[in-house]
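The structure under discussion is supplied below as C-alpha cells; questions concerning it will follow.
Missing here is one protein chain; the remaining ones are kept as they sit in the complex.
The first chain written gets the first letter, and so on, giving A, B and C; residue counts start at 1 in each chain.
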Amino acid sequence: MIEIRFHGRGGQGAVTAAQILATSAFYDGKYSQGFPFFGVERRGAPVMAFTRIDDKKIILRSQIYNPDYVVVQDAGLLSAVNVVEGLKKDGTVVVNTTEEDMDLGFKTYTIDATGIALDILGVPIVNTTMLGAFIGATDIVSIDSVKKAILNTFKGKLGEKNAKAAEVAYNTIKNKE
Amino acid sequence: MVTIAAIIYEPGSTNKNKTGSWRTFRPILDNKKCIKCENCYIFCPEGTIYEDKNGDFKINYDYCKGCLICVNECPVNALTSTREEK
Amino acid sequence: MEKIDIITGTTAAAMAAKLSNVEVIAAYPITPQSHCVEALAKYVADGELDAEFVKVESEHSAMATCIGASATGVRTFTATASQGLALMHEMLYIASGMRLPIVMLNTNRALSAPINIWCDQQDSIAERDSGWIQIYAEDNQETLDSVVQAFKIAEDEEVLLPVMVNIDGFILTHTVEPVAIPDEEKVREYLGIYEPKHAYLDPDRPITQGPVGVPECYMETRKDLNDAIEGSREVIKRVNEEYYKLFNRKYGNGLVEGYNLEDADTVLVAMGSVCGTIKYVINELKEKGKNVGLLRIRTYRPFPKEDVVEMLKDANNVAVLDKNISLGFNMGALGIDVSSVLKNKKVCNYIVGLGGRDITPQDIEEIISHVEGAKDGETKWINLKE
Partner (left out) sequence: MMDKKQFPREEYFAPGHRGCAGCGASIVARMALKTTGRDTIVVNSTSCLEVFTTPYPESAWRVPWIHTAFECGGAVASGIERAIKALKKRGKYKDRKLVVMPIIGDGGTADIGFQALSGALERGHDIVYIMYDNEAYMNTGVQRSSSTPLFASATTAPAGKVSKGEDNPKKDMAMIAAAHGIPYVATACISYPEDFMRKVKKASDIEGPTFIHVLQPCTIGWGYSTENTIKIGRLAVETGLFPLYEIENGEFKITYKPAKRKPLKEYIRMQKRYRHLTDEDIEILQKHIDEKCRLLGLE
C-alpha cells in the first residue's frame, strides 16, 4: 500500500488533489482512498489531505502518519509545518518552489508550479499542476489517468487547462531527470 | 385487538359516544316559531341540530350536551330551555 | 448496467436514495451530512430525480415533513447528524410509533458540549430505543447498498418501521473510494412503488392517524412495535440474501458479519468504519501467526442477540469497542449489550474514537493485548492524552 500526504492551504485544492489522485489510481485498475484531514480550517490556513493506493481493497480507516510521499503545494508552508513529519526513510517530497534545490533530508523534487499555473490557468491554484509534477517524480499512477480524472472533475475548458497544467508539470520533472 | 399504530379506520366513530347524558338543561325547539335562520344549526358545537325531511330543524338529544348556545342565539325565541329530567 | 465510480459516503447515500426513486425528501444541512442533501438537490435541479425536495427550516421539521409525506403514502428520505438527530429525537419516536417506513442517513458525529463536528456514534446510540432499525455501514459501498436495502426492509409489511443507516462522519462521509453503483432500473424494479396498506391520508378512505393512545391501547401498540422490530431480523436477513442474488454483494447474514472467527481466542466486537481498521490489524497479525477475530455488529437495533452468543461461543477474550459512552455506567452501549447476552465469558469494554480521535492500528493492537491479560468487566479508554 502506498500512502501520500498533501500539504496545502485552504482553498488551494489539496483535498481535490488527493481525490483526483485516488480516482487516477482507480482508472489504473487499483484500489484507492482519498480523504481530507478532518479539521475546521478555513481559506488560507495550512491543510492536509491523504491518498491511499493499493492492489487490493483498502480497509484501513485511520489517518496517515507515515506516508511514502509528501506533496507540498506551497513552499511558504515549510516554515509553518513540519511537512516531512513521519515520512518513511526512503520517502520522497515534491515541493512547489522557485528554488532549484532543496534539502529536506529526503529525496526532494522541486518545481515552480505557481509559474506553470499562472501561465496556463491564469490563477495561482496549483493542485493539478503539483499532481502532474508528483506523477512525473514518482510514476505511481499513469499521467493519462491523471488527465482523465482531472477532465472528469473539472468540466469543459477548465478541465482541459488543468489537464494541460498537469502534463506540463509532469514533463518539466521528467526533463529534469 | 389494537390496530397498527392505533390508526382509526372508522371515520366519525365518536358517534358511538352518546354525549346527551352530559346535559343538565335541555333545549326545546318550537318549529312553529322557527324562522329557519340556521343560527342554531351552524353554532352548535356538536352538530346535533339537523334538518329533517320536511325542512324542519330538530335536535338530536343523543348528543346535545345542553350548552344552550342555540337558545341564546335564536333571534325569535323558538328555542327555550328546561331542566333535564332524569 | 452497474458501473463503478469513486465517490464519498454521502454521495453514495444520495445516489442510493436516487436509485430508490424517493418521492419526497425533507432535509436540513448539517456537517458532515450536507454533501448528501446537496447531491440530492443537484439531482433534482438537473432533472435526474423527480422528487419533491422540501428545504425545511430544522431537522425537527425535516422529520415532521417526512412523517406527513410518508403518512400520505409516498417513499421518503432524509439525512442528518449529531445535534440534528438530537433535535429530531421526539419525532423519531413518532415516526416509528406511526409505523412509517422513512429511511434516514445519519452521519455519525459527536454531541455537544463542547461542540465537535467529528465522528463518534453517541448521536445514534442516544436514539437506541426509538423503534428505528439501525444499520451501521463499514464503507461507502455498504452505505449505498444499505440505503437501498433499508427501503426494502422498512416497507416490508411485516416490518413497517423507519430505518436509520449510520455512517461514520468524515471517515466515510468525506472519503472517496470506489463504489459499484447498481443499475437504476434494476433497483427500481427490486423496490417497486411504495403503496401503504395501513397509513394513507386519502380523502377516499378517511382514517385518523396519530390519535390519543389511551391507557387501554398504548401498551398494545408498544408491544406491536417491539414485535415488529424483533421480527425484522428475519426480514433483514432475507433482504441481505435477495440483494446478494440480484446485486452480488452481501454483508454477513445482514445482522452481523464474522471475520476470522475460526480458532480465534480473542475476538473484537465493533460497529462501523473502525471494523476496516480492525480487519487490517487482524490480517497483519495473521501473517505473524496470531489469530484474532472480529464480530461486526451491522444492525444495532434489532440487536443480533442469538448471533452474538453463537458466534462468540469459542472466544475467551471478548473486547467490545464503543464510540460512545454511557455516562454514569462507564461503559459504551455496545459493551453493555454484549455483556448482557454473554454469560460466563470475559468481556472488556474499550471506549475509542470519541469526537474524532483517530483510531489507529496501534490502538487496536493495544486493545488486543489488553483484553488478553485483563479481568472480566474492565473498561478502558483508549488513546487518552495525559
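In this section, contacts are C-beta pairs under 8 Å (C-beta built on N, C-alpha and C of every residue); 3 or more make two chains touch, one makes a residue touch a chain.
In this text, all values refer to a predicted model and were calculated from it rather than measured experimentally.
Visitor: Using the touch definition from the header, name the shown chains in contact with the chain that isn't displayed.
Guide: Result for the missing chain's touching partners among shown chains: B, C.
Visitor: Among C:A13, C:A79, C:M98 or C:L334, exactly one should touch the missing chain; which is it?
Guide: In the complete complex, the chain left out is touched by residue C:M98.
Visitor: Would you indicate which residue among B:K18, B:K33, B:K58 or B:R83 is in contact with the undisplayed chain?
Guide: Of all options in B:K18, B:K33, B:K58 or B:R83, contact with the hidden chain holds for B:K18.
Visitor: What is the set of chain C residues that contact the non-displayed chain in the whole complex?
Guide: Chain C touches the missing chain through residues 23-24, 26, 50-52, 54-58, 60-62, 64-74, 76, 90-91, 94, 98, 193, 200-203, 205-214, 216-217.
Visitor: Footprint of the hidden chain on chain B, which residues?
Guide: Interface residues of chain B facing the absent chain: 2-3, 6, 8, 10-19, 22-23, 36-38, 41-48, 50-51, 60, 62-63, 65-69, 71-73.
In the analysis below, only the chains that are shown with their structure count from here on.
Visitor: Using Cα averages as centroids, what's the distance between chain B and chain C in whole Å?
Guide: 54
Visitor: Go ahead and note the Å separation of the Cα centroids belonging to chain A and chain B.
Guide: Going by mean C-alpha positions, chain A sits 81 Å from chain B.
Visitor: Of all residues in chain B, which are in touch with two or more distinct other chains?
Guide: none
Visitor: Quick one: which bits of chain C touch chain A in the complex? Just the residue numbers, please.
Guide: It comes out as residues 4, 6, 117-119, 139, 168, 170-171, 174-178, 273-274, 276-277, 279-280, 356, 358-361.
Visitor: Help me check something: in the complex, which residues belonging to chain B touch chain C?
Guide: Per the stated touch rule, the residues are 1-2, 4-9, 11.
Visitor: Which residues of chain C touch chain B once you look at their complex with the stated criterion?
Guide: Where chain C meets chain B, its residues are 97-99, 160, 198-199, 206-211, 213, 217-218, 220-221, 224.
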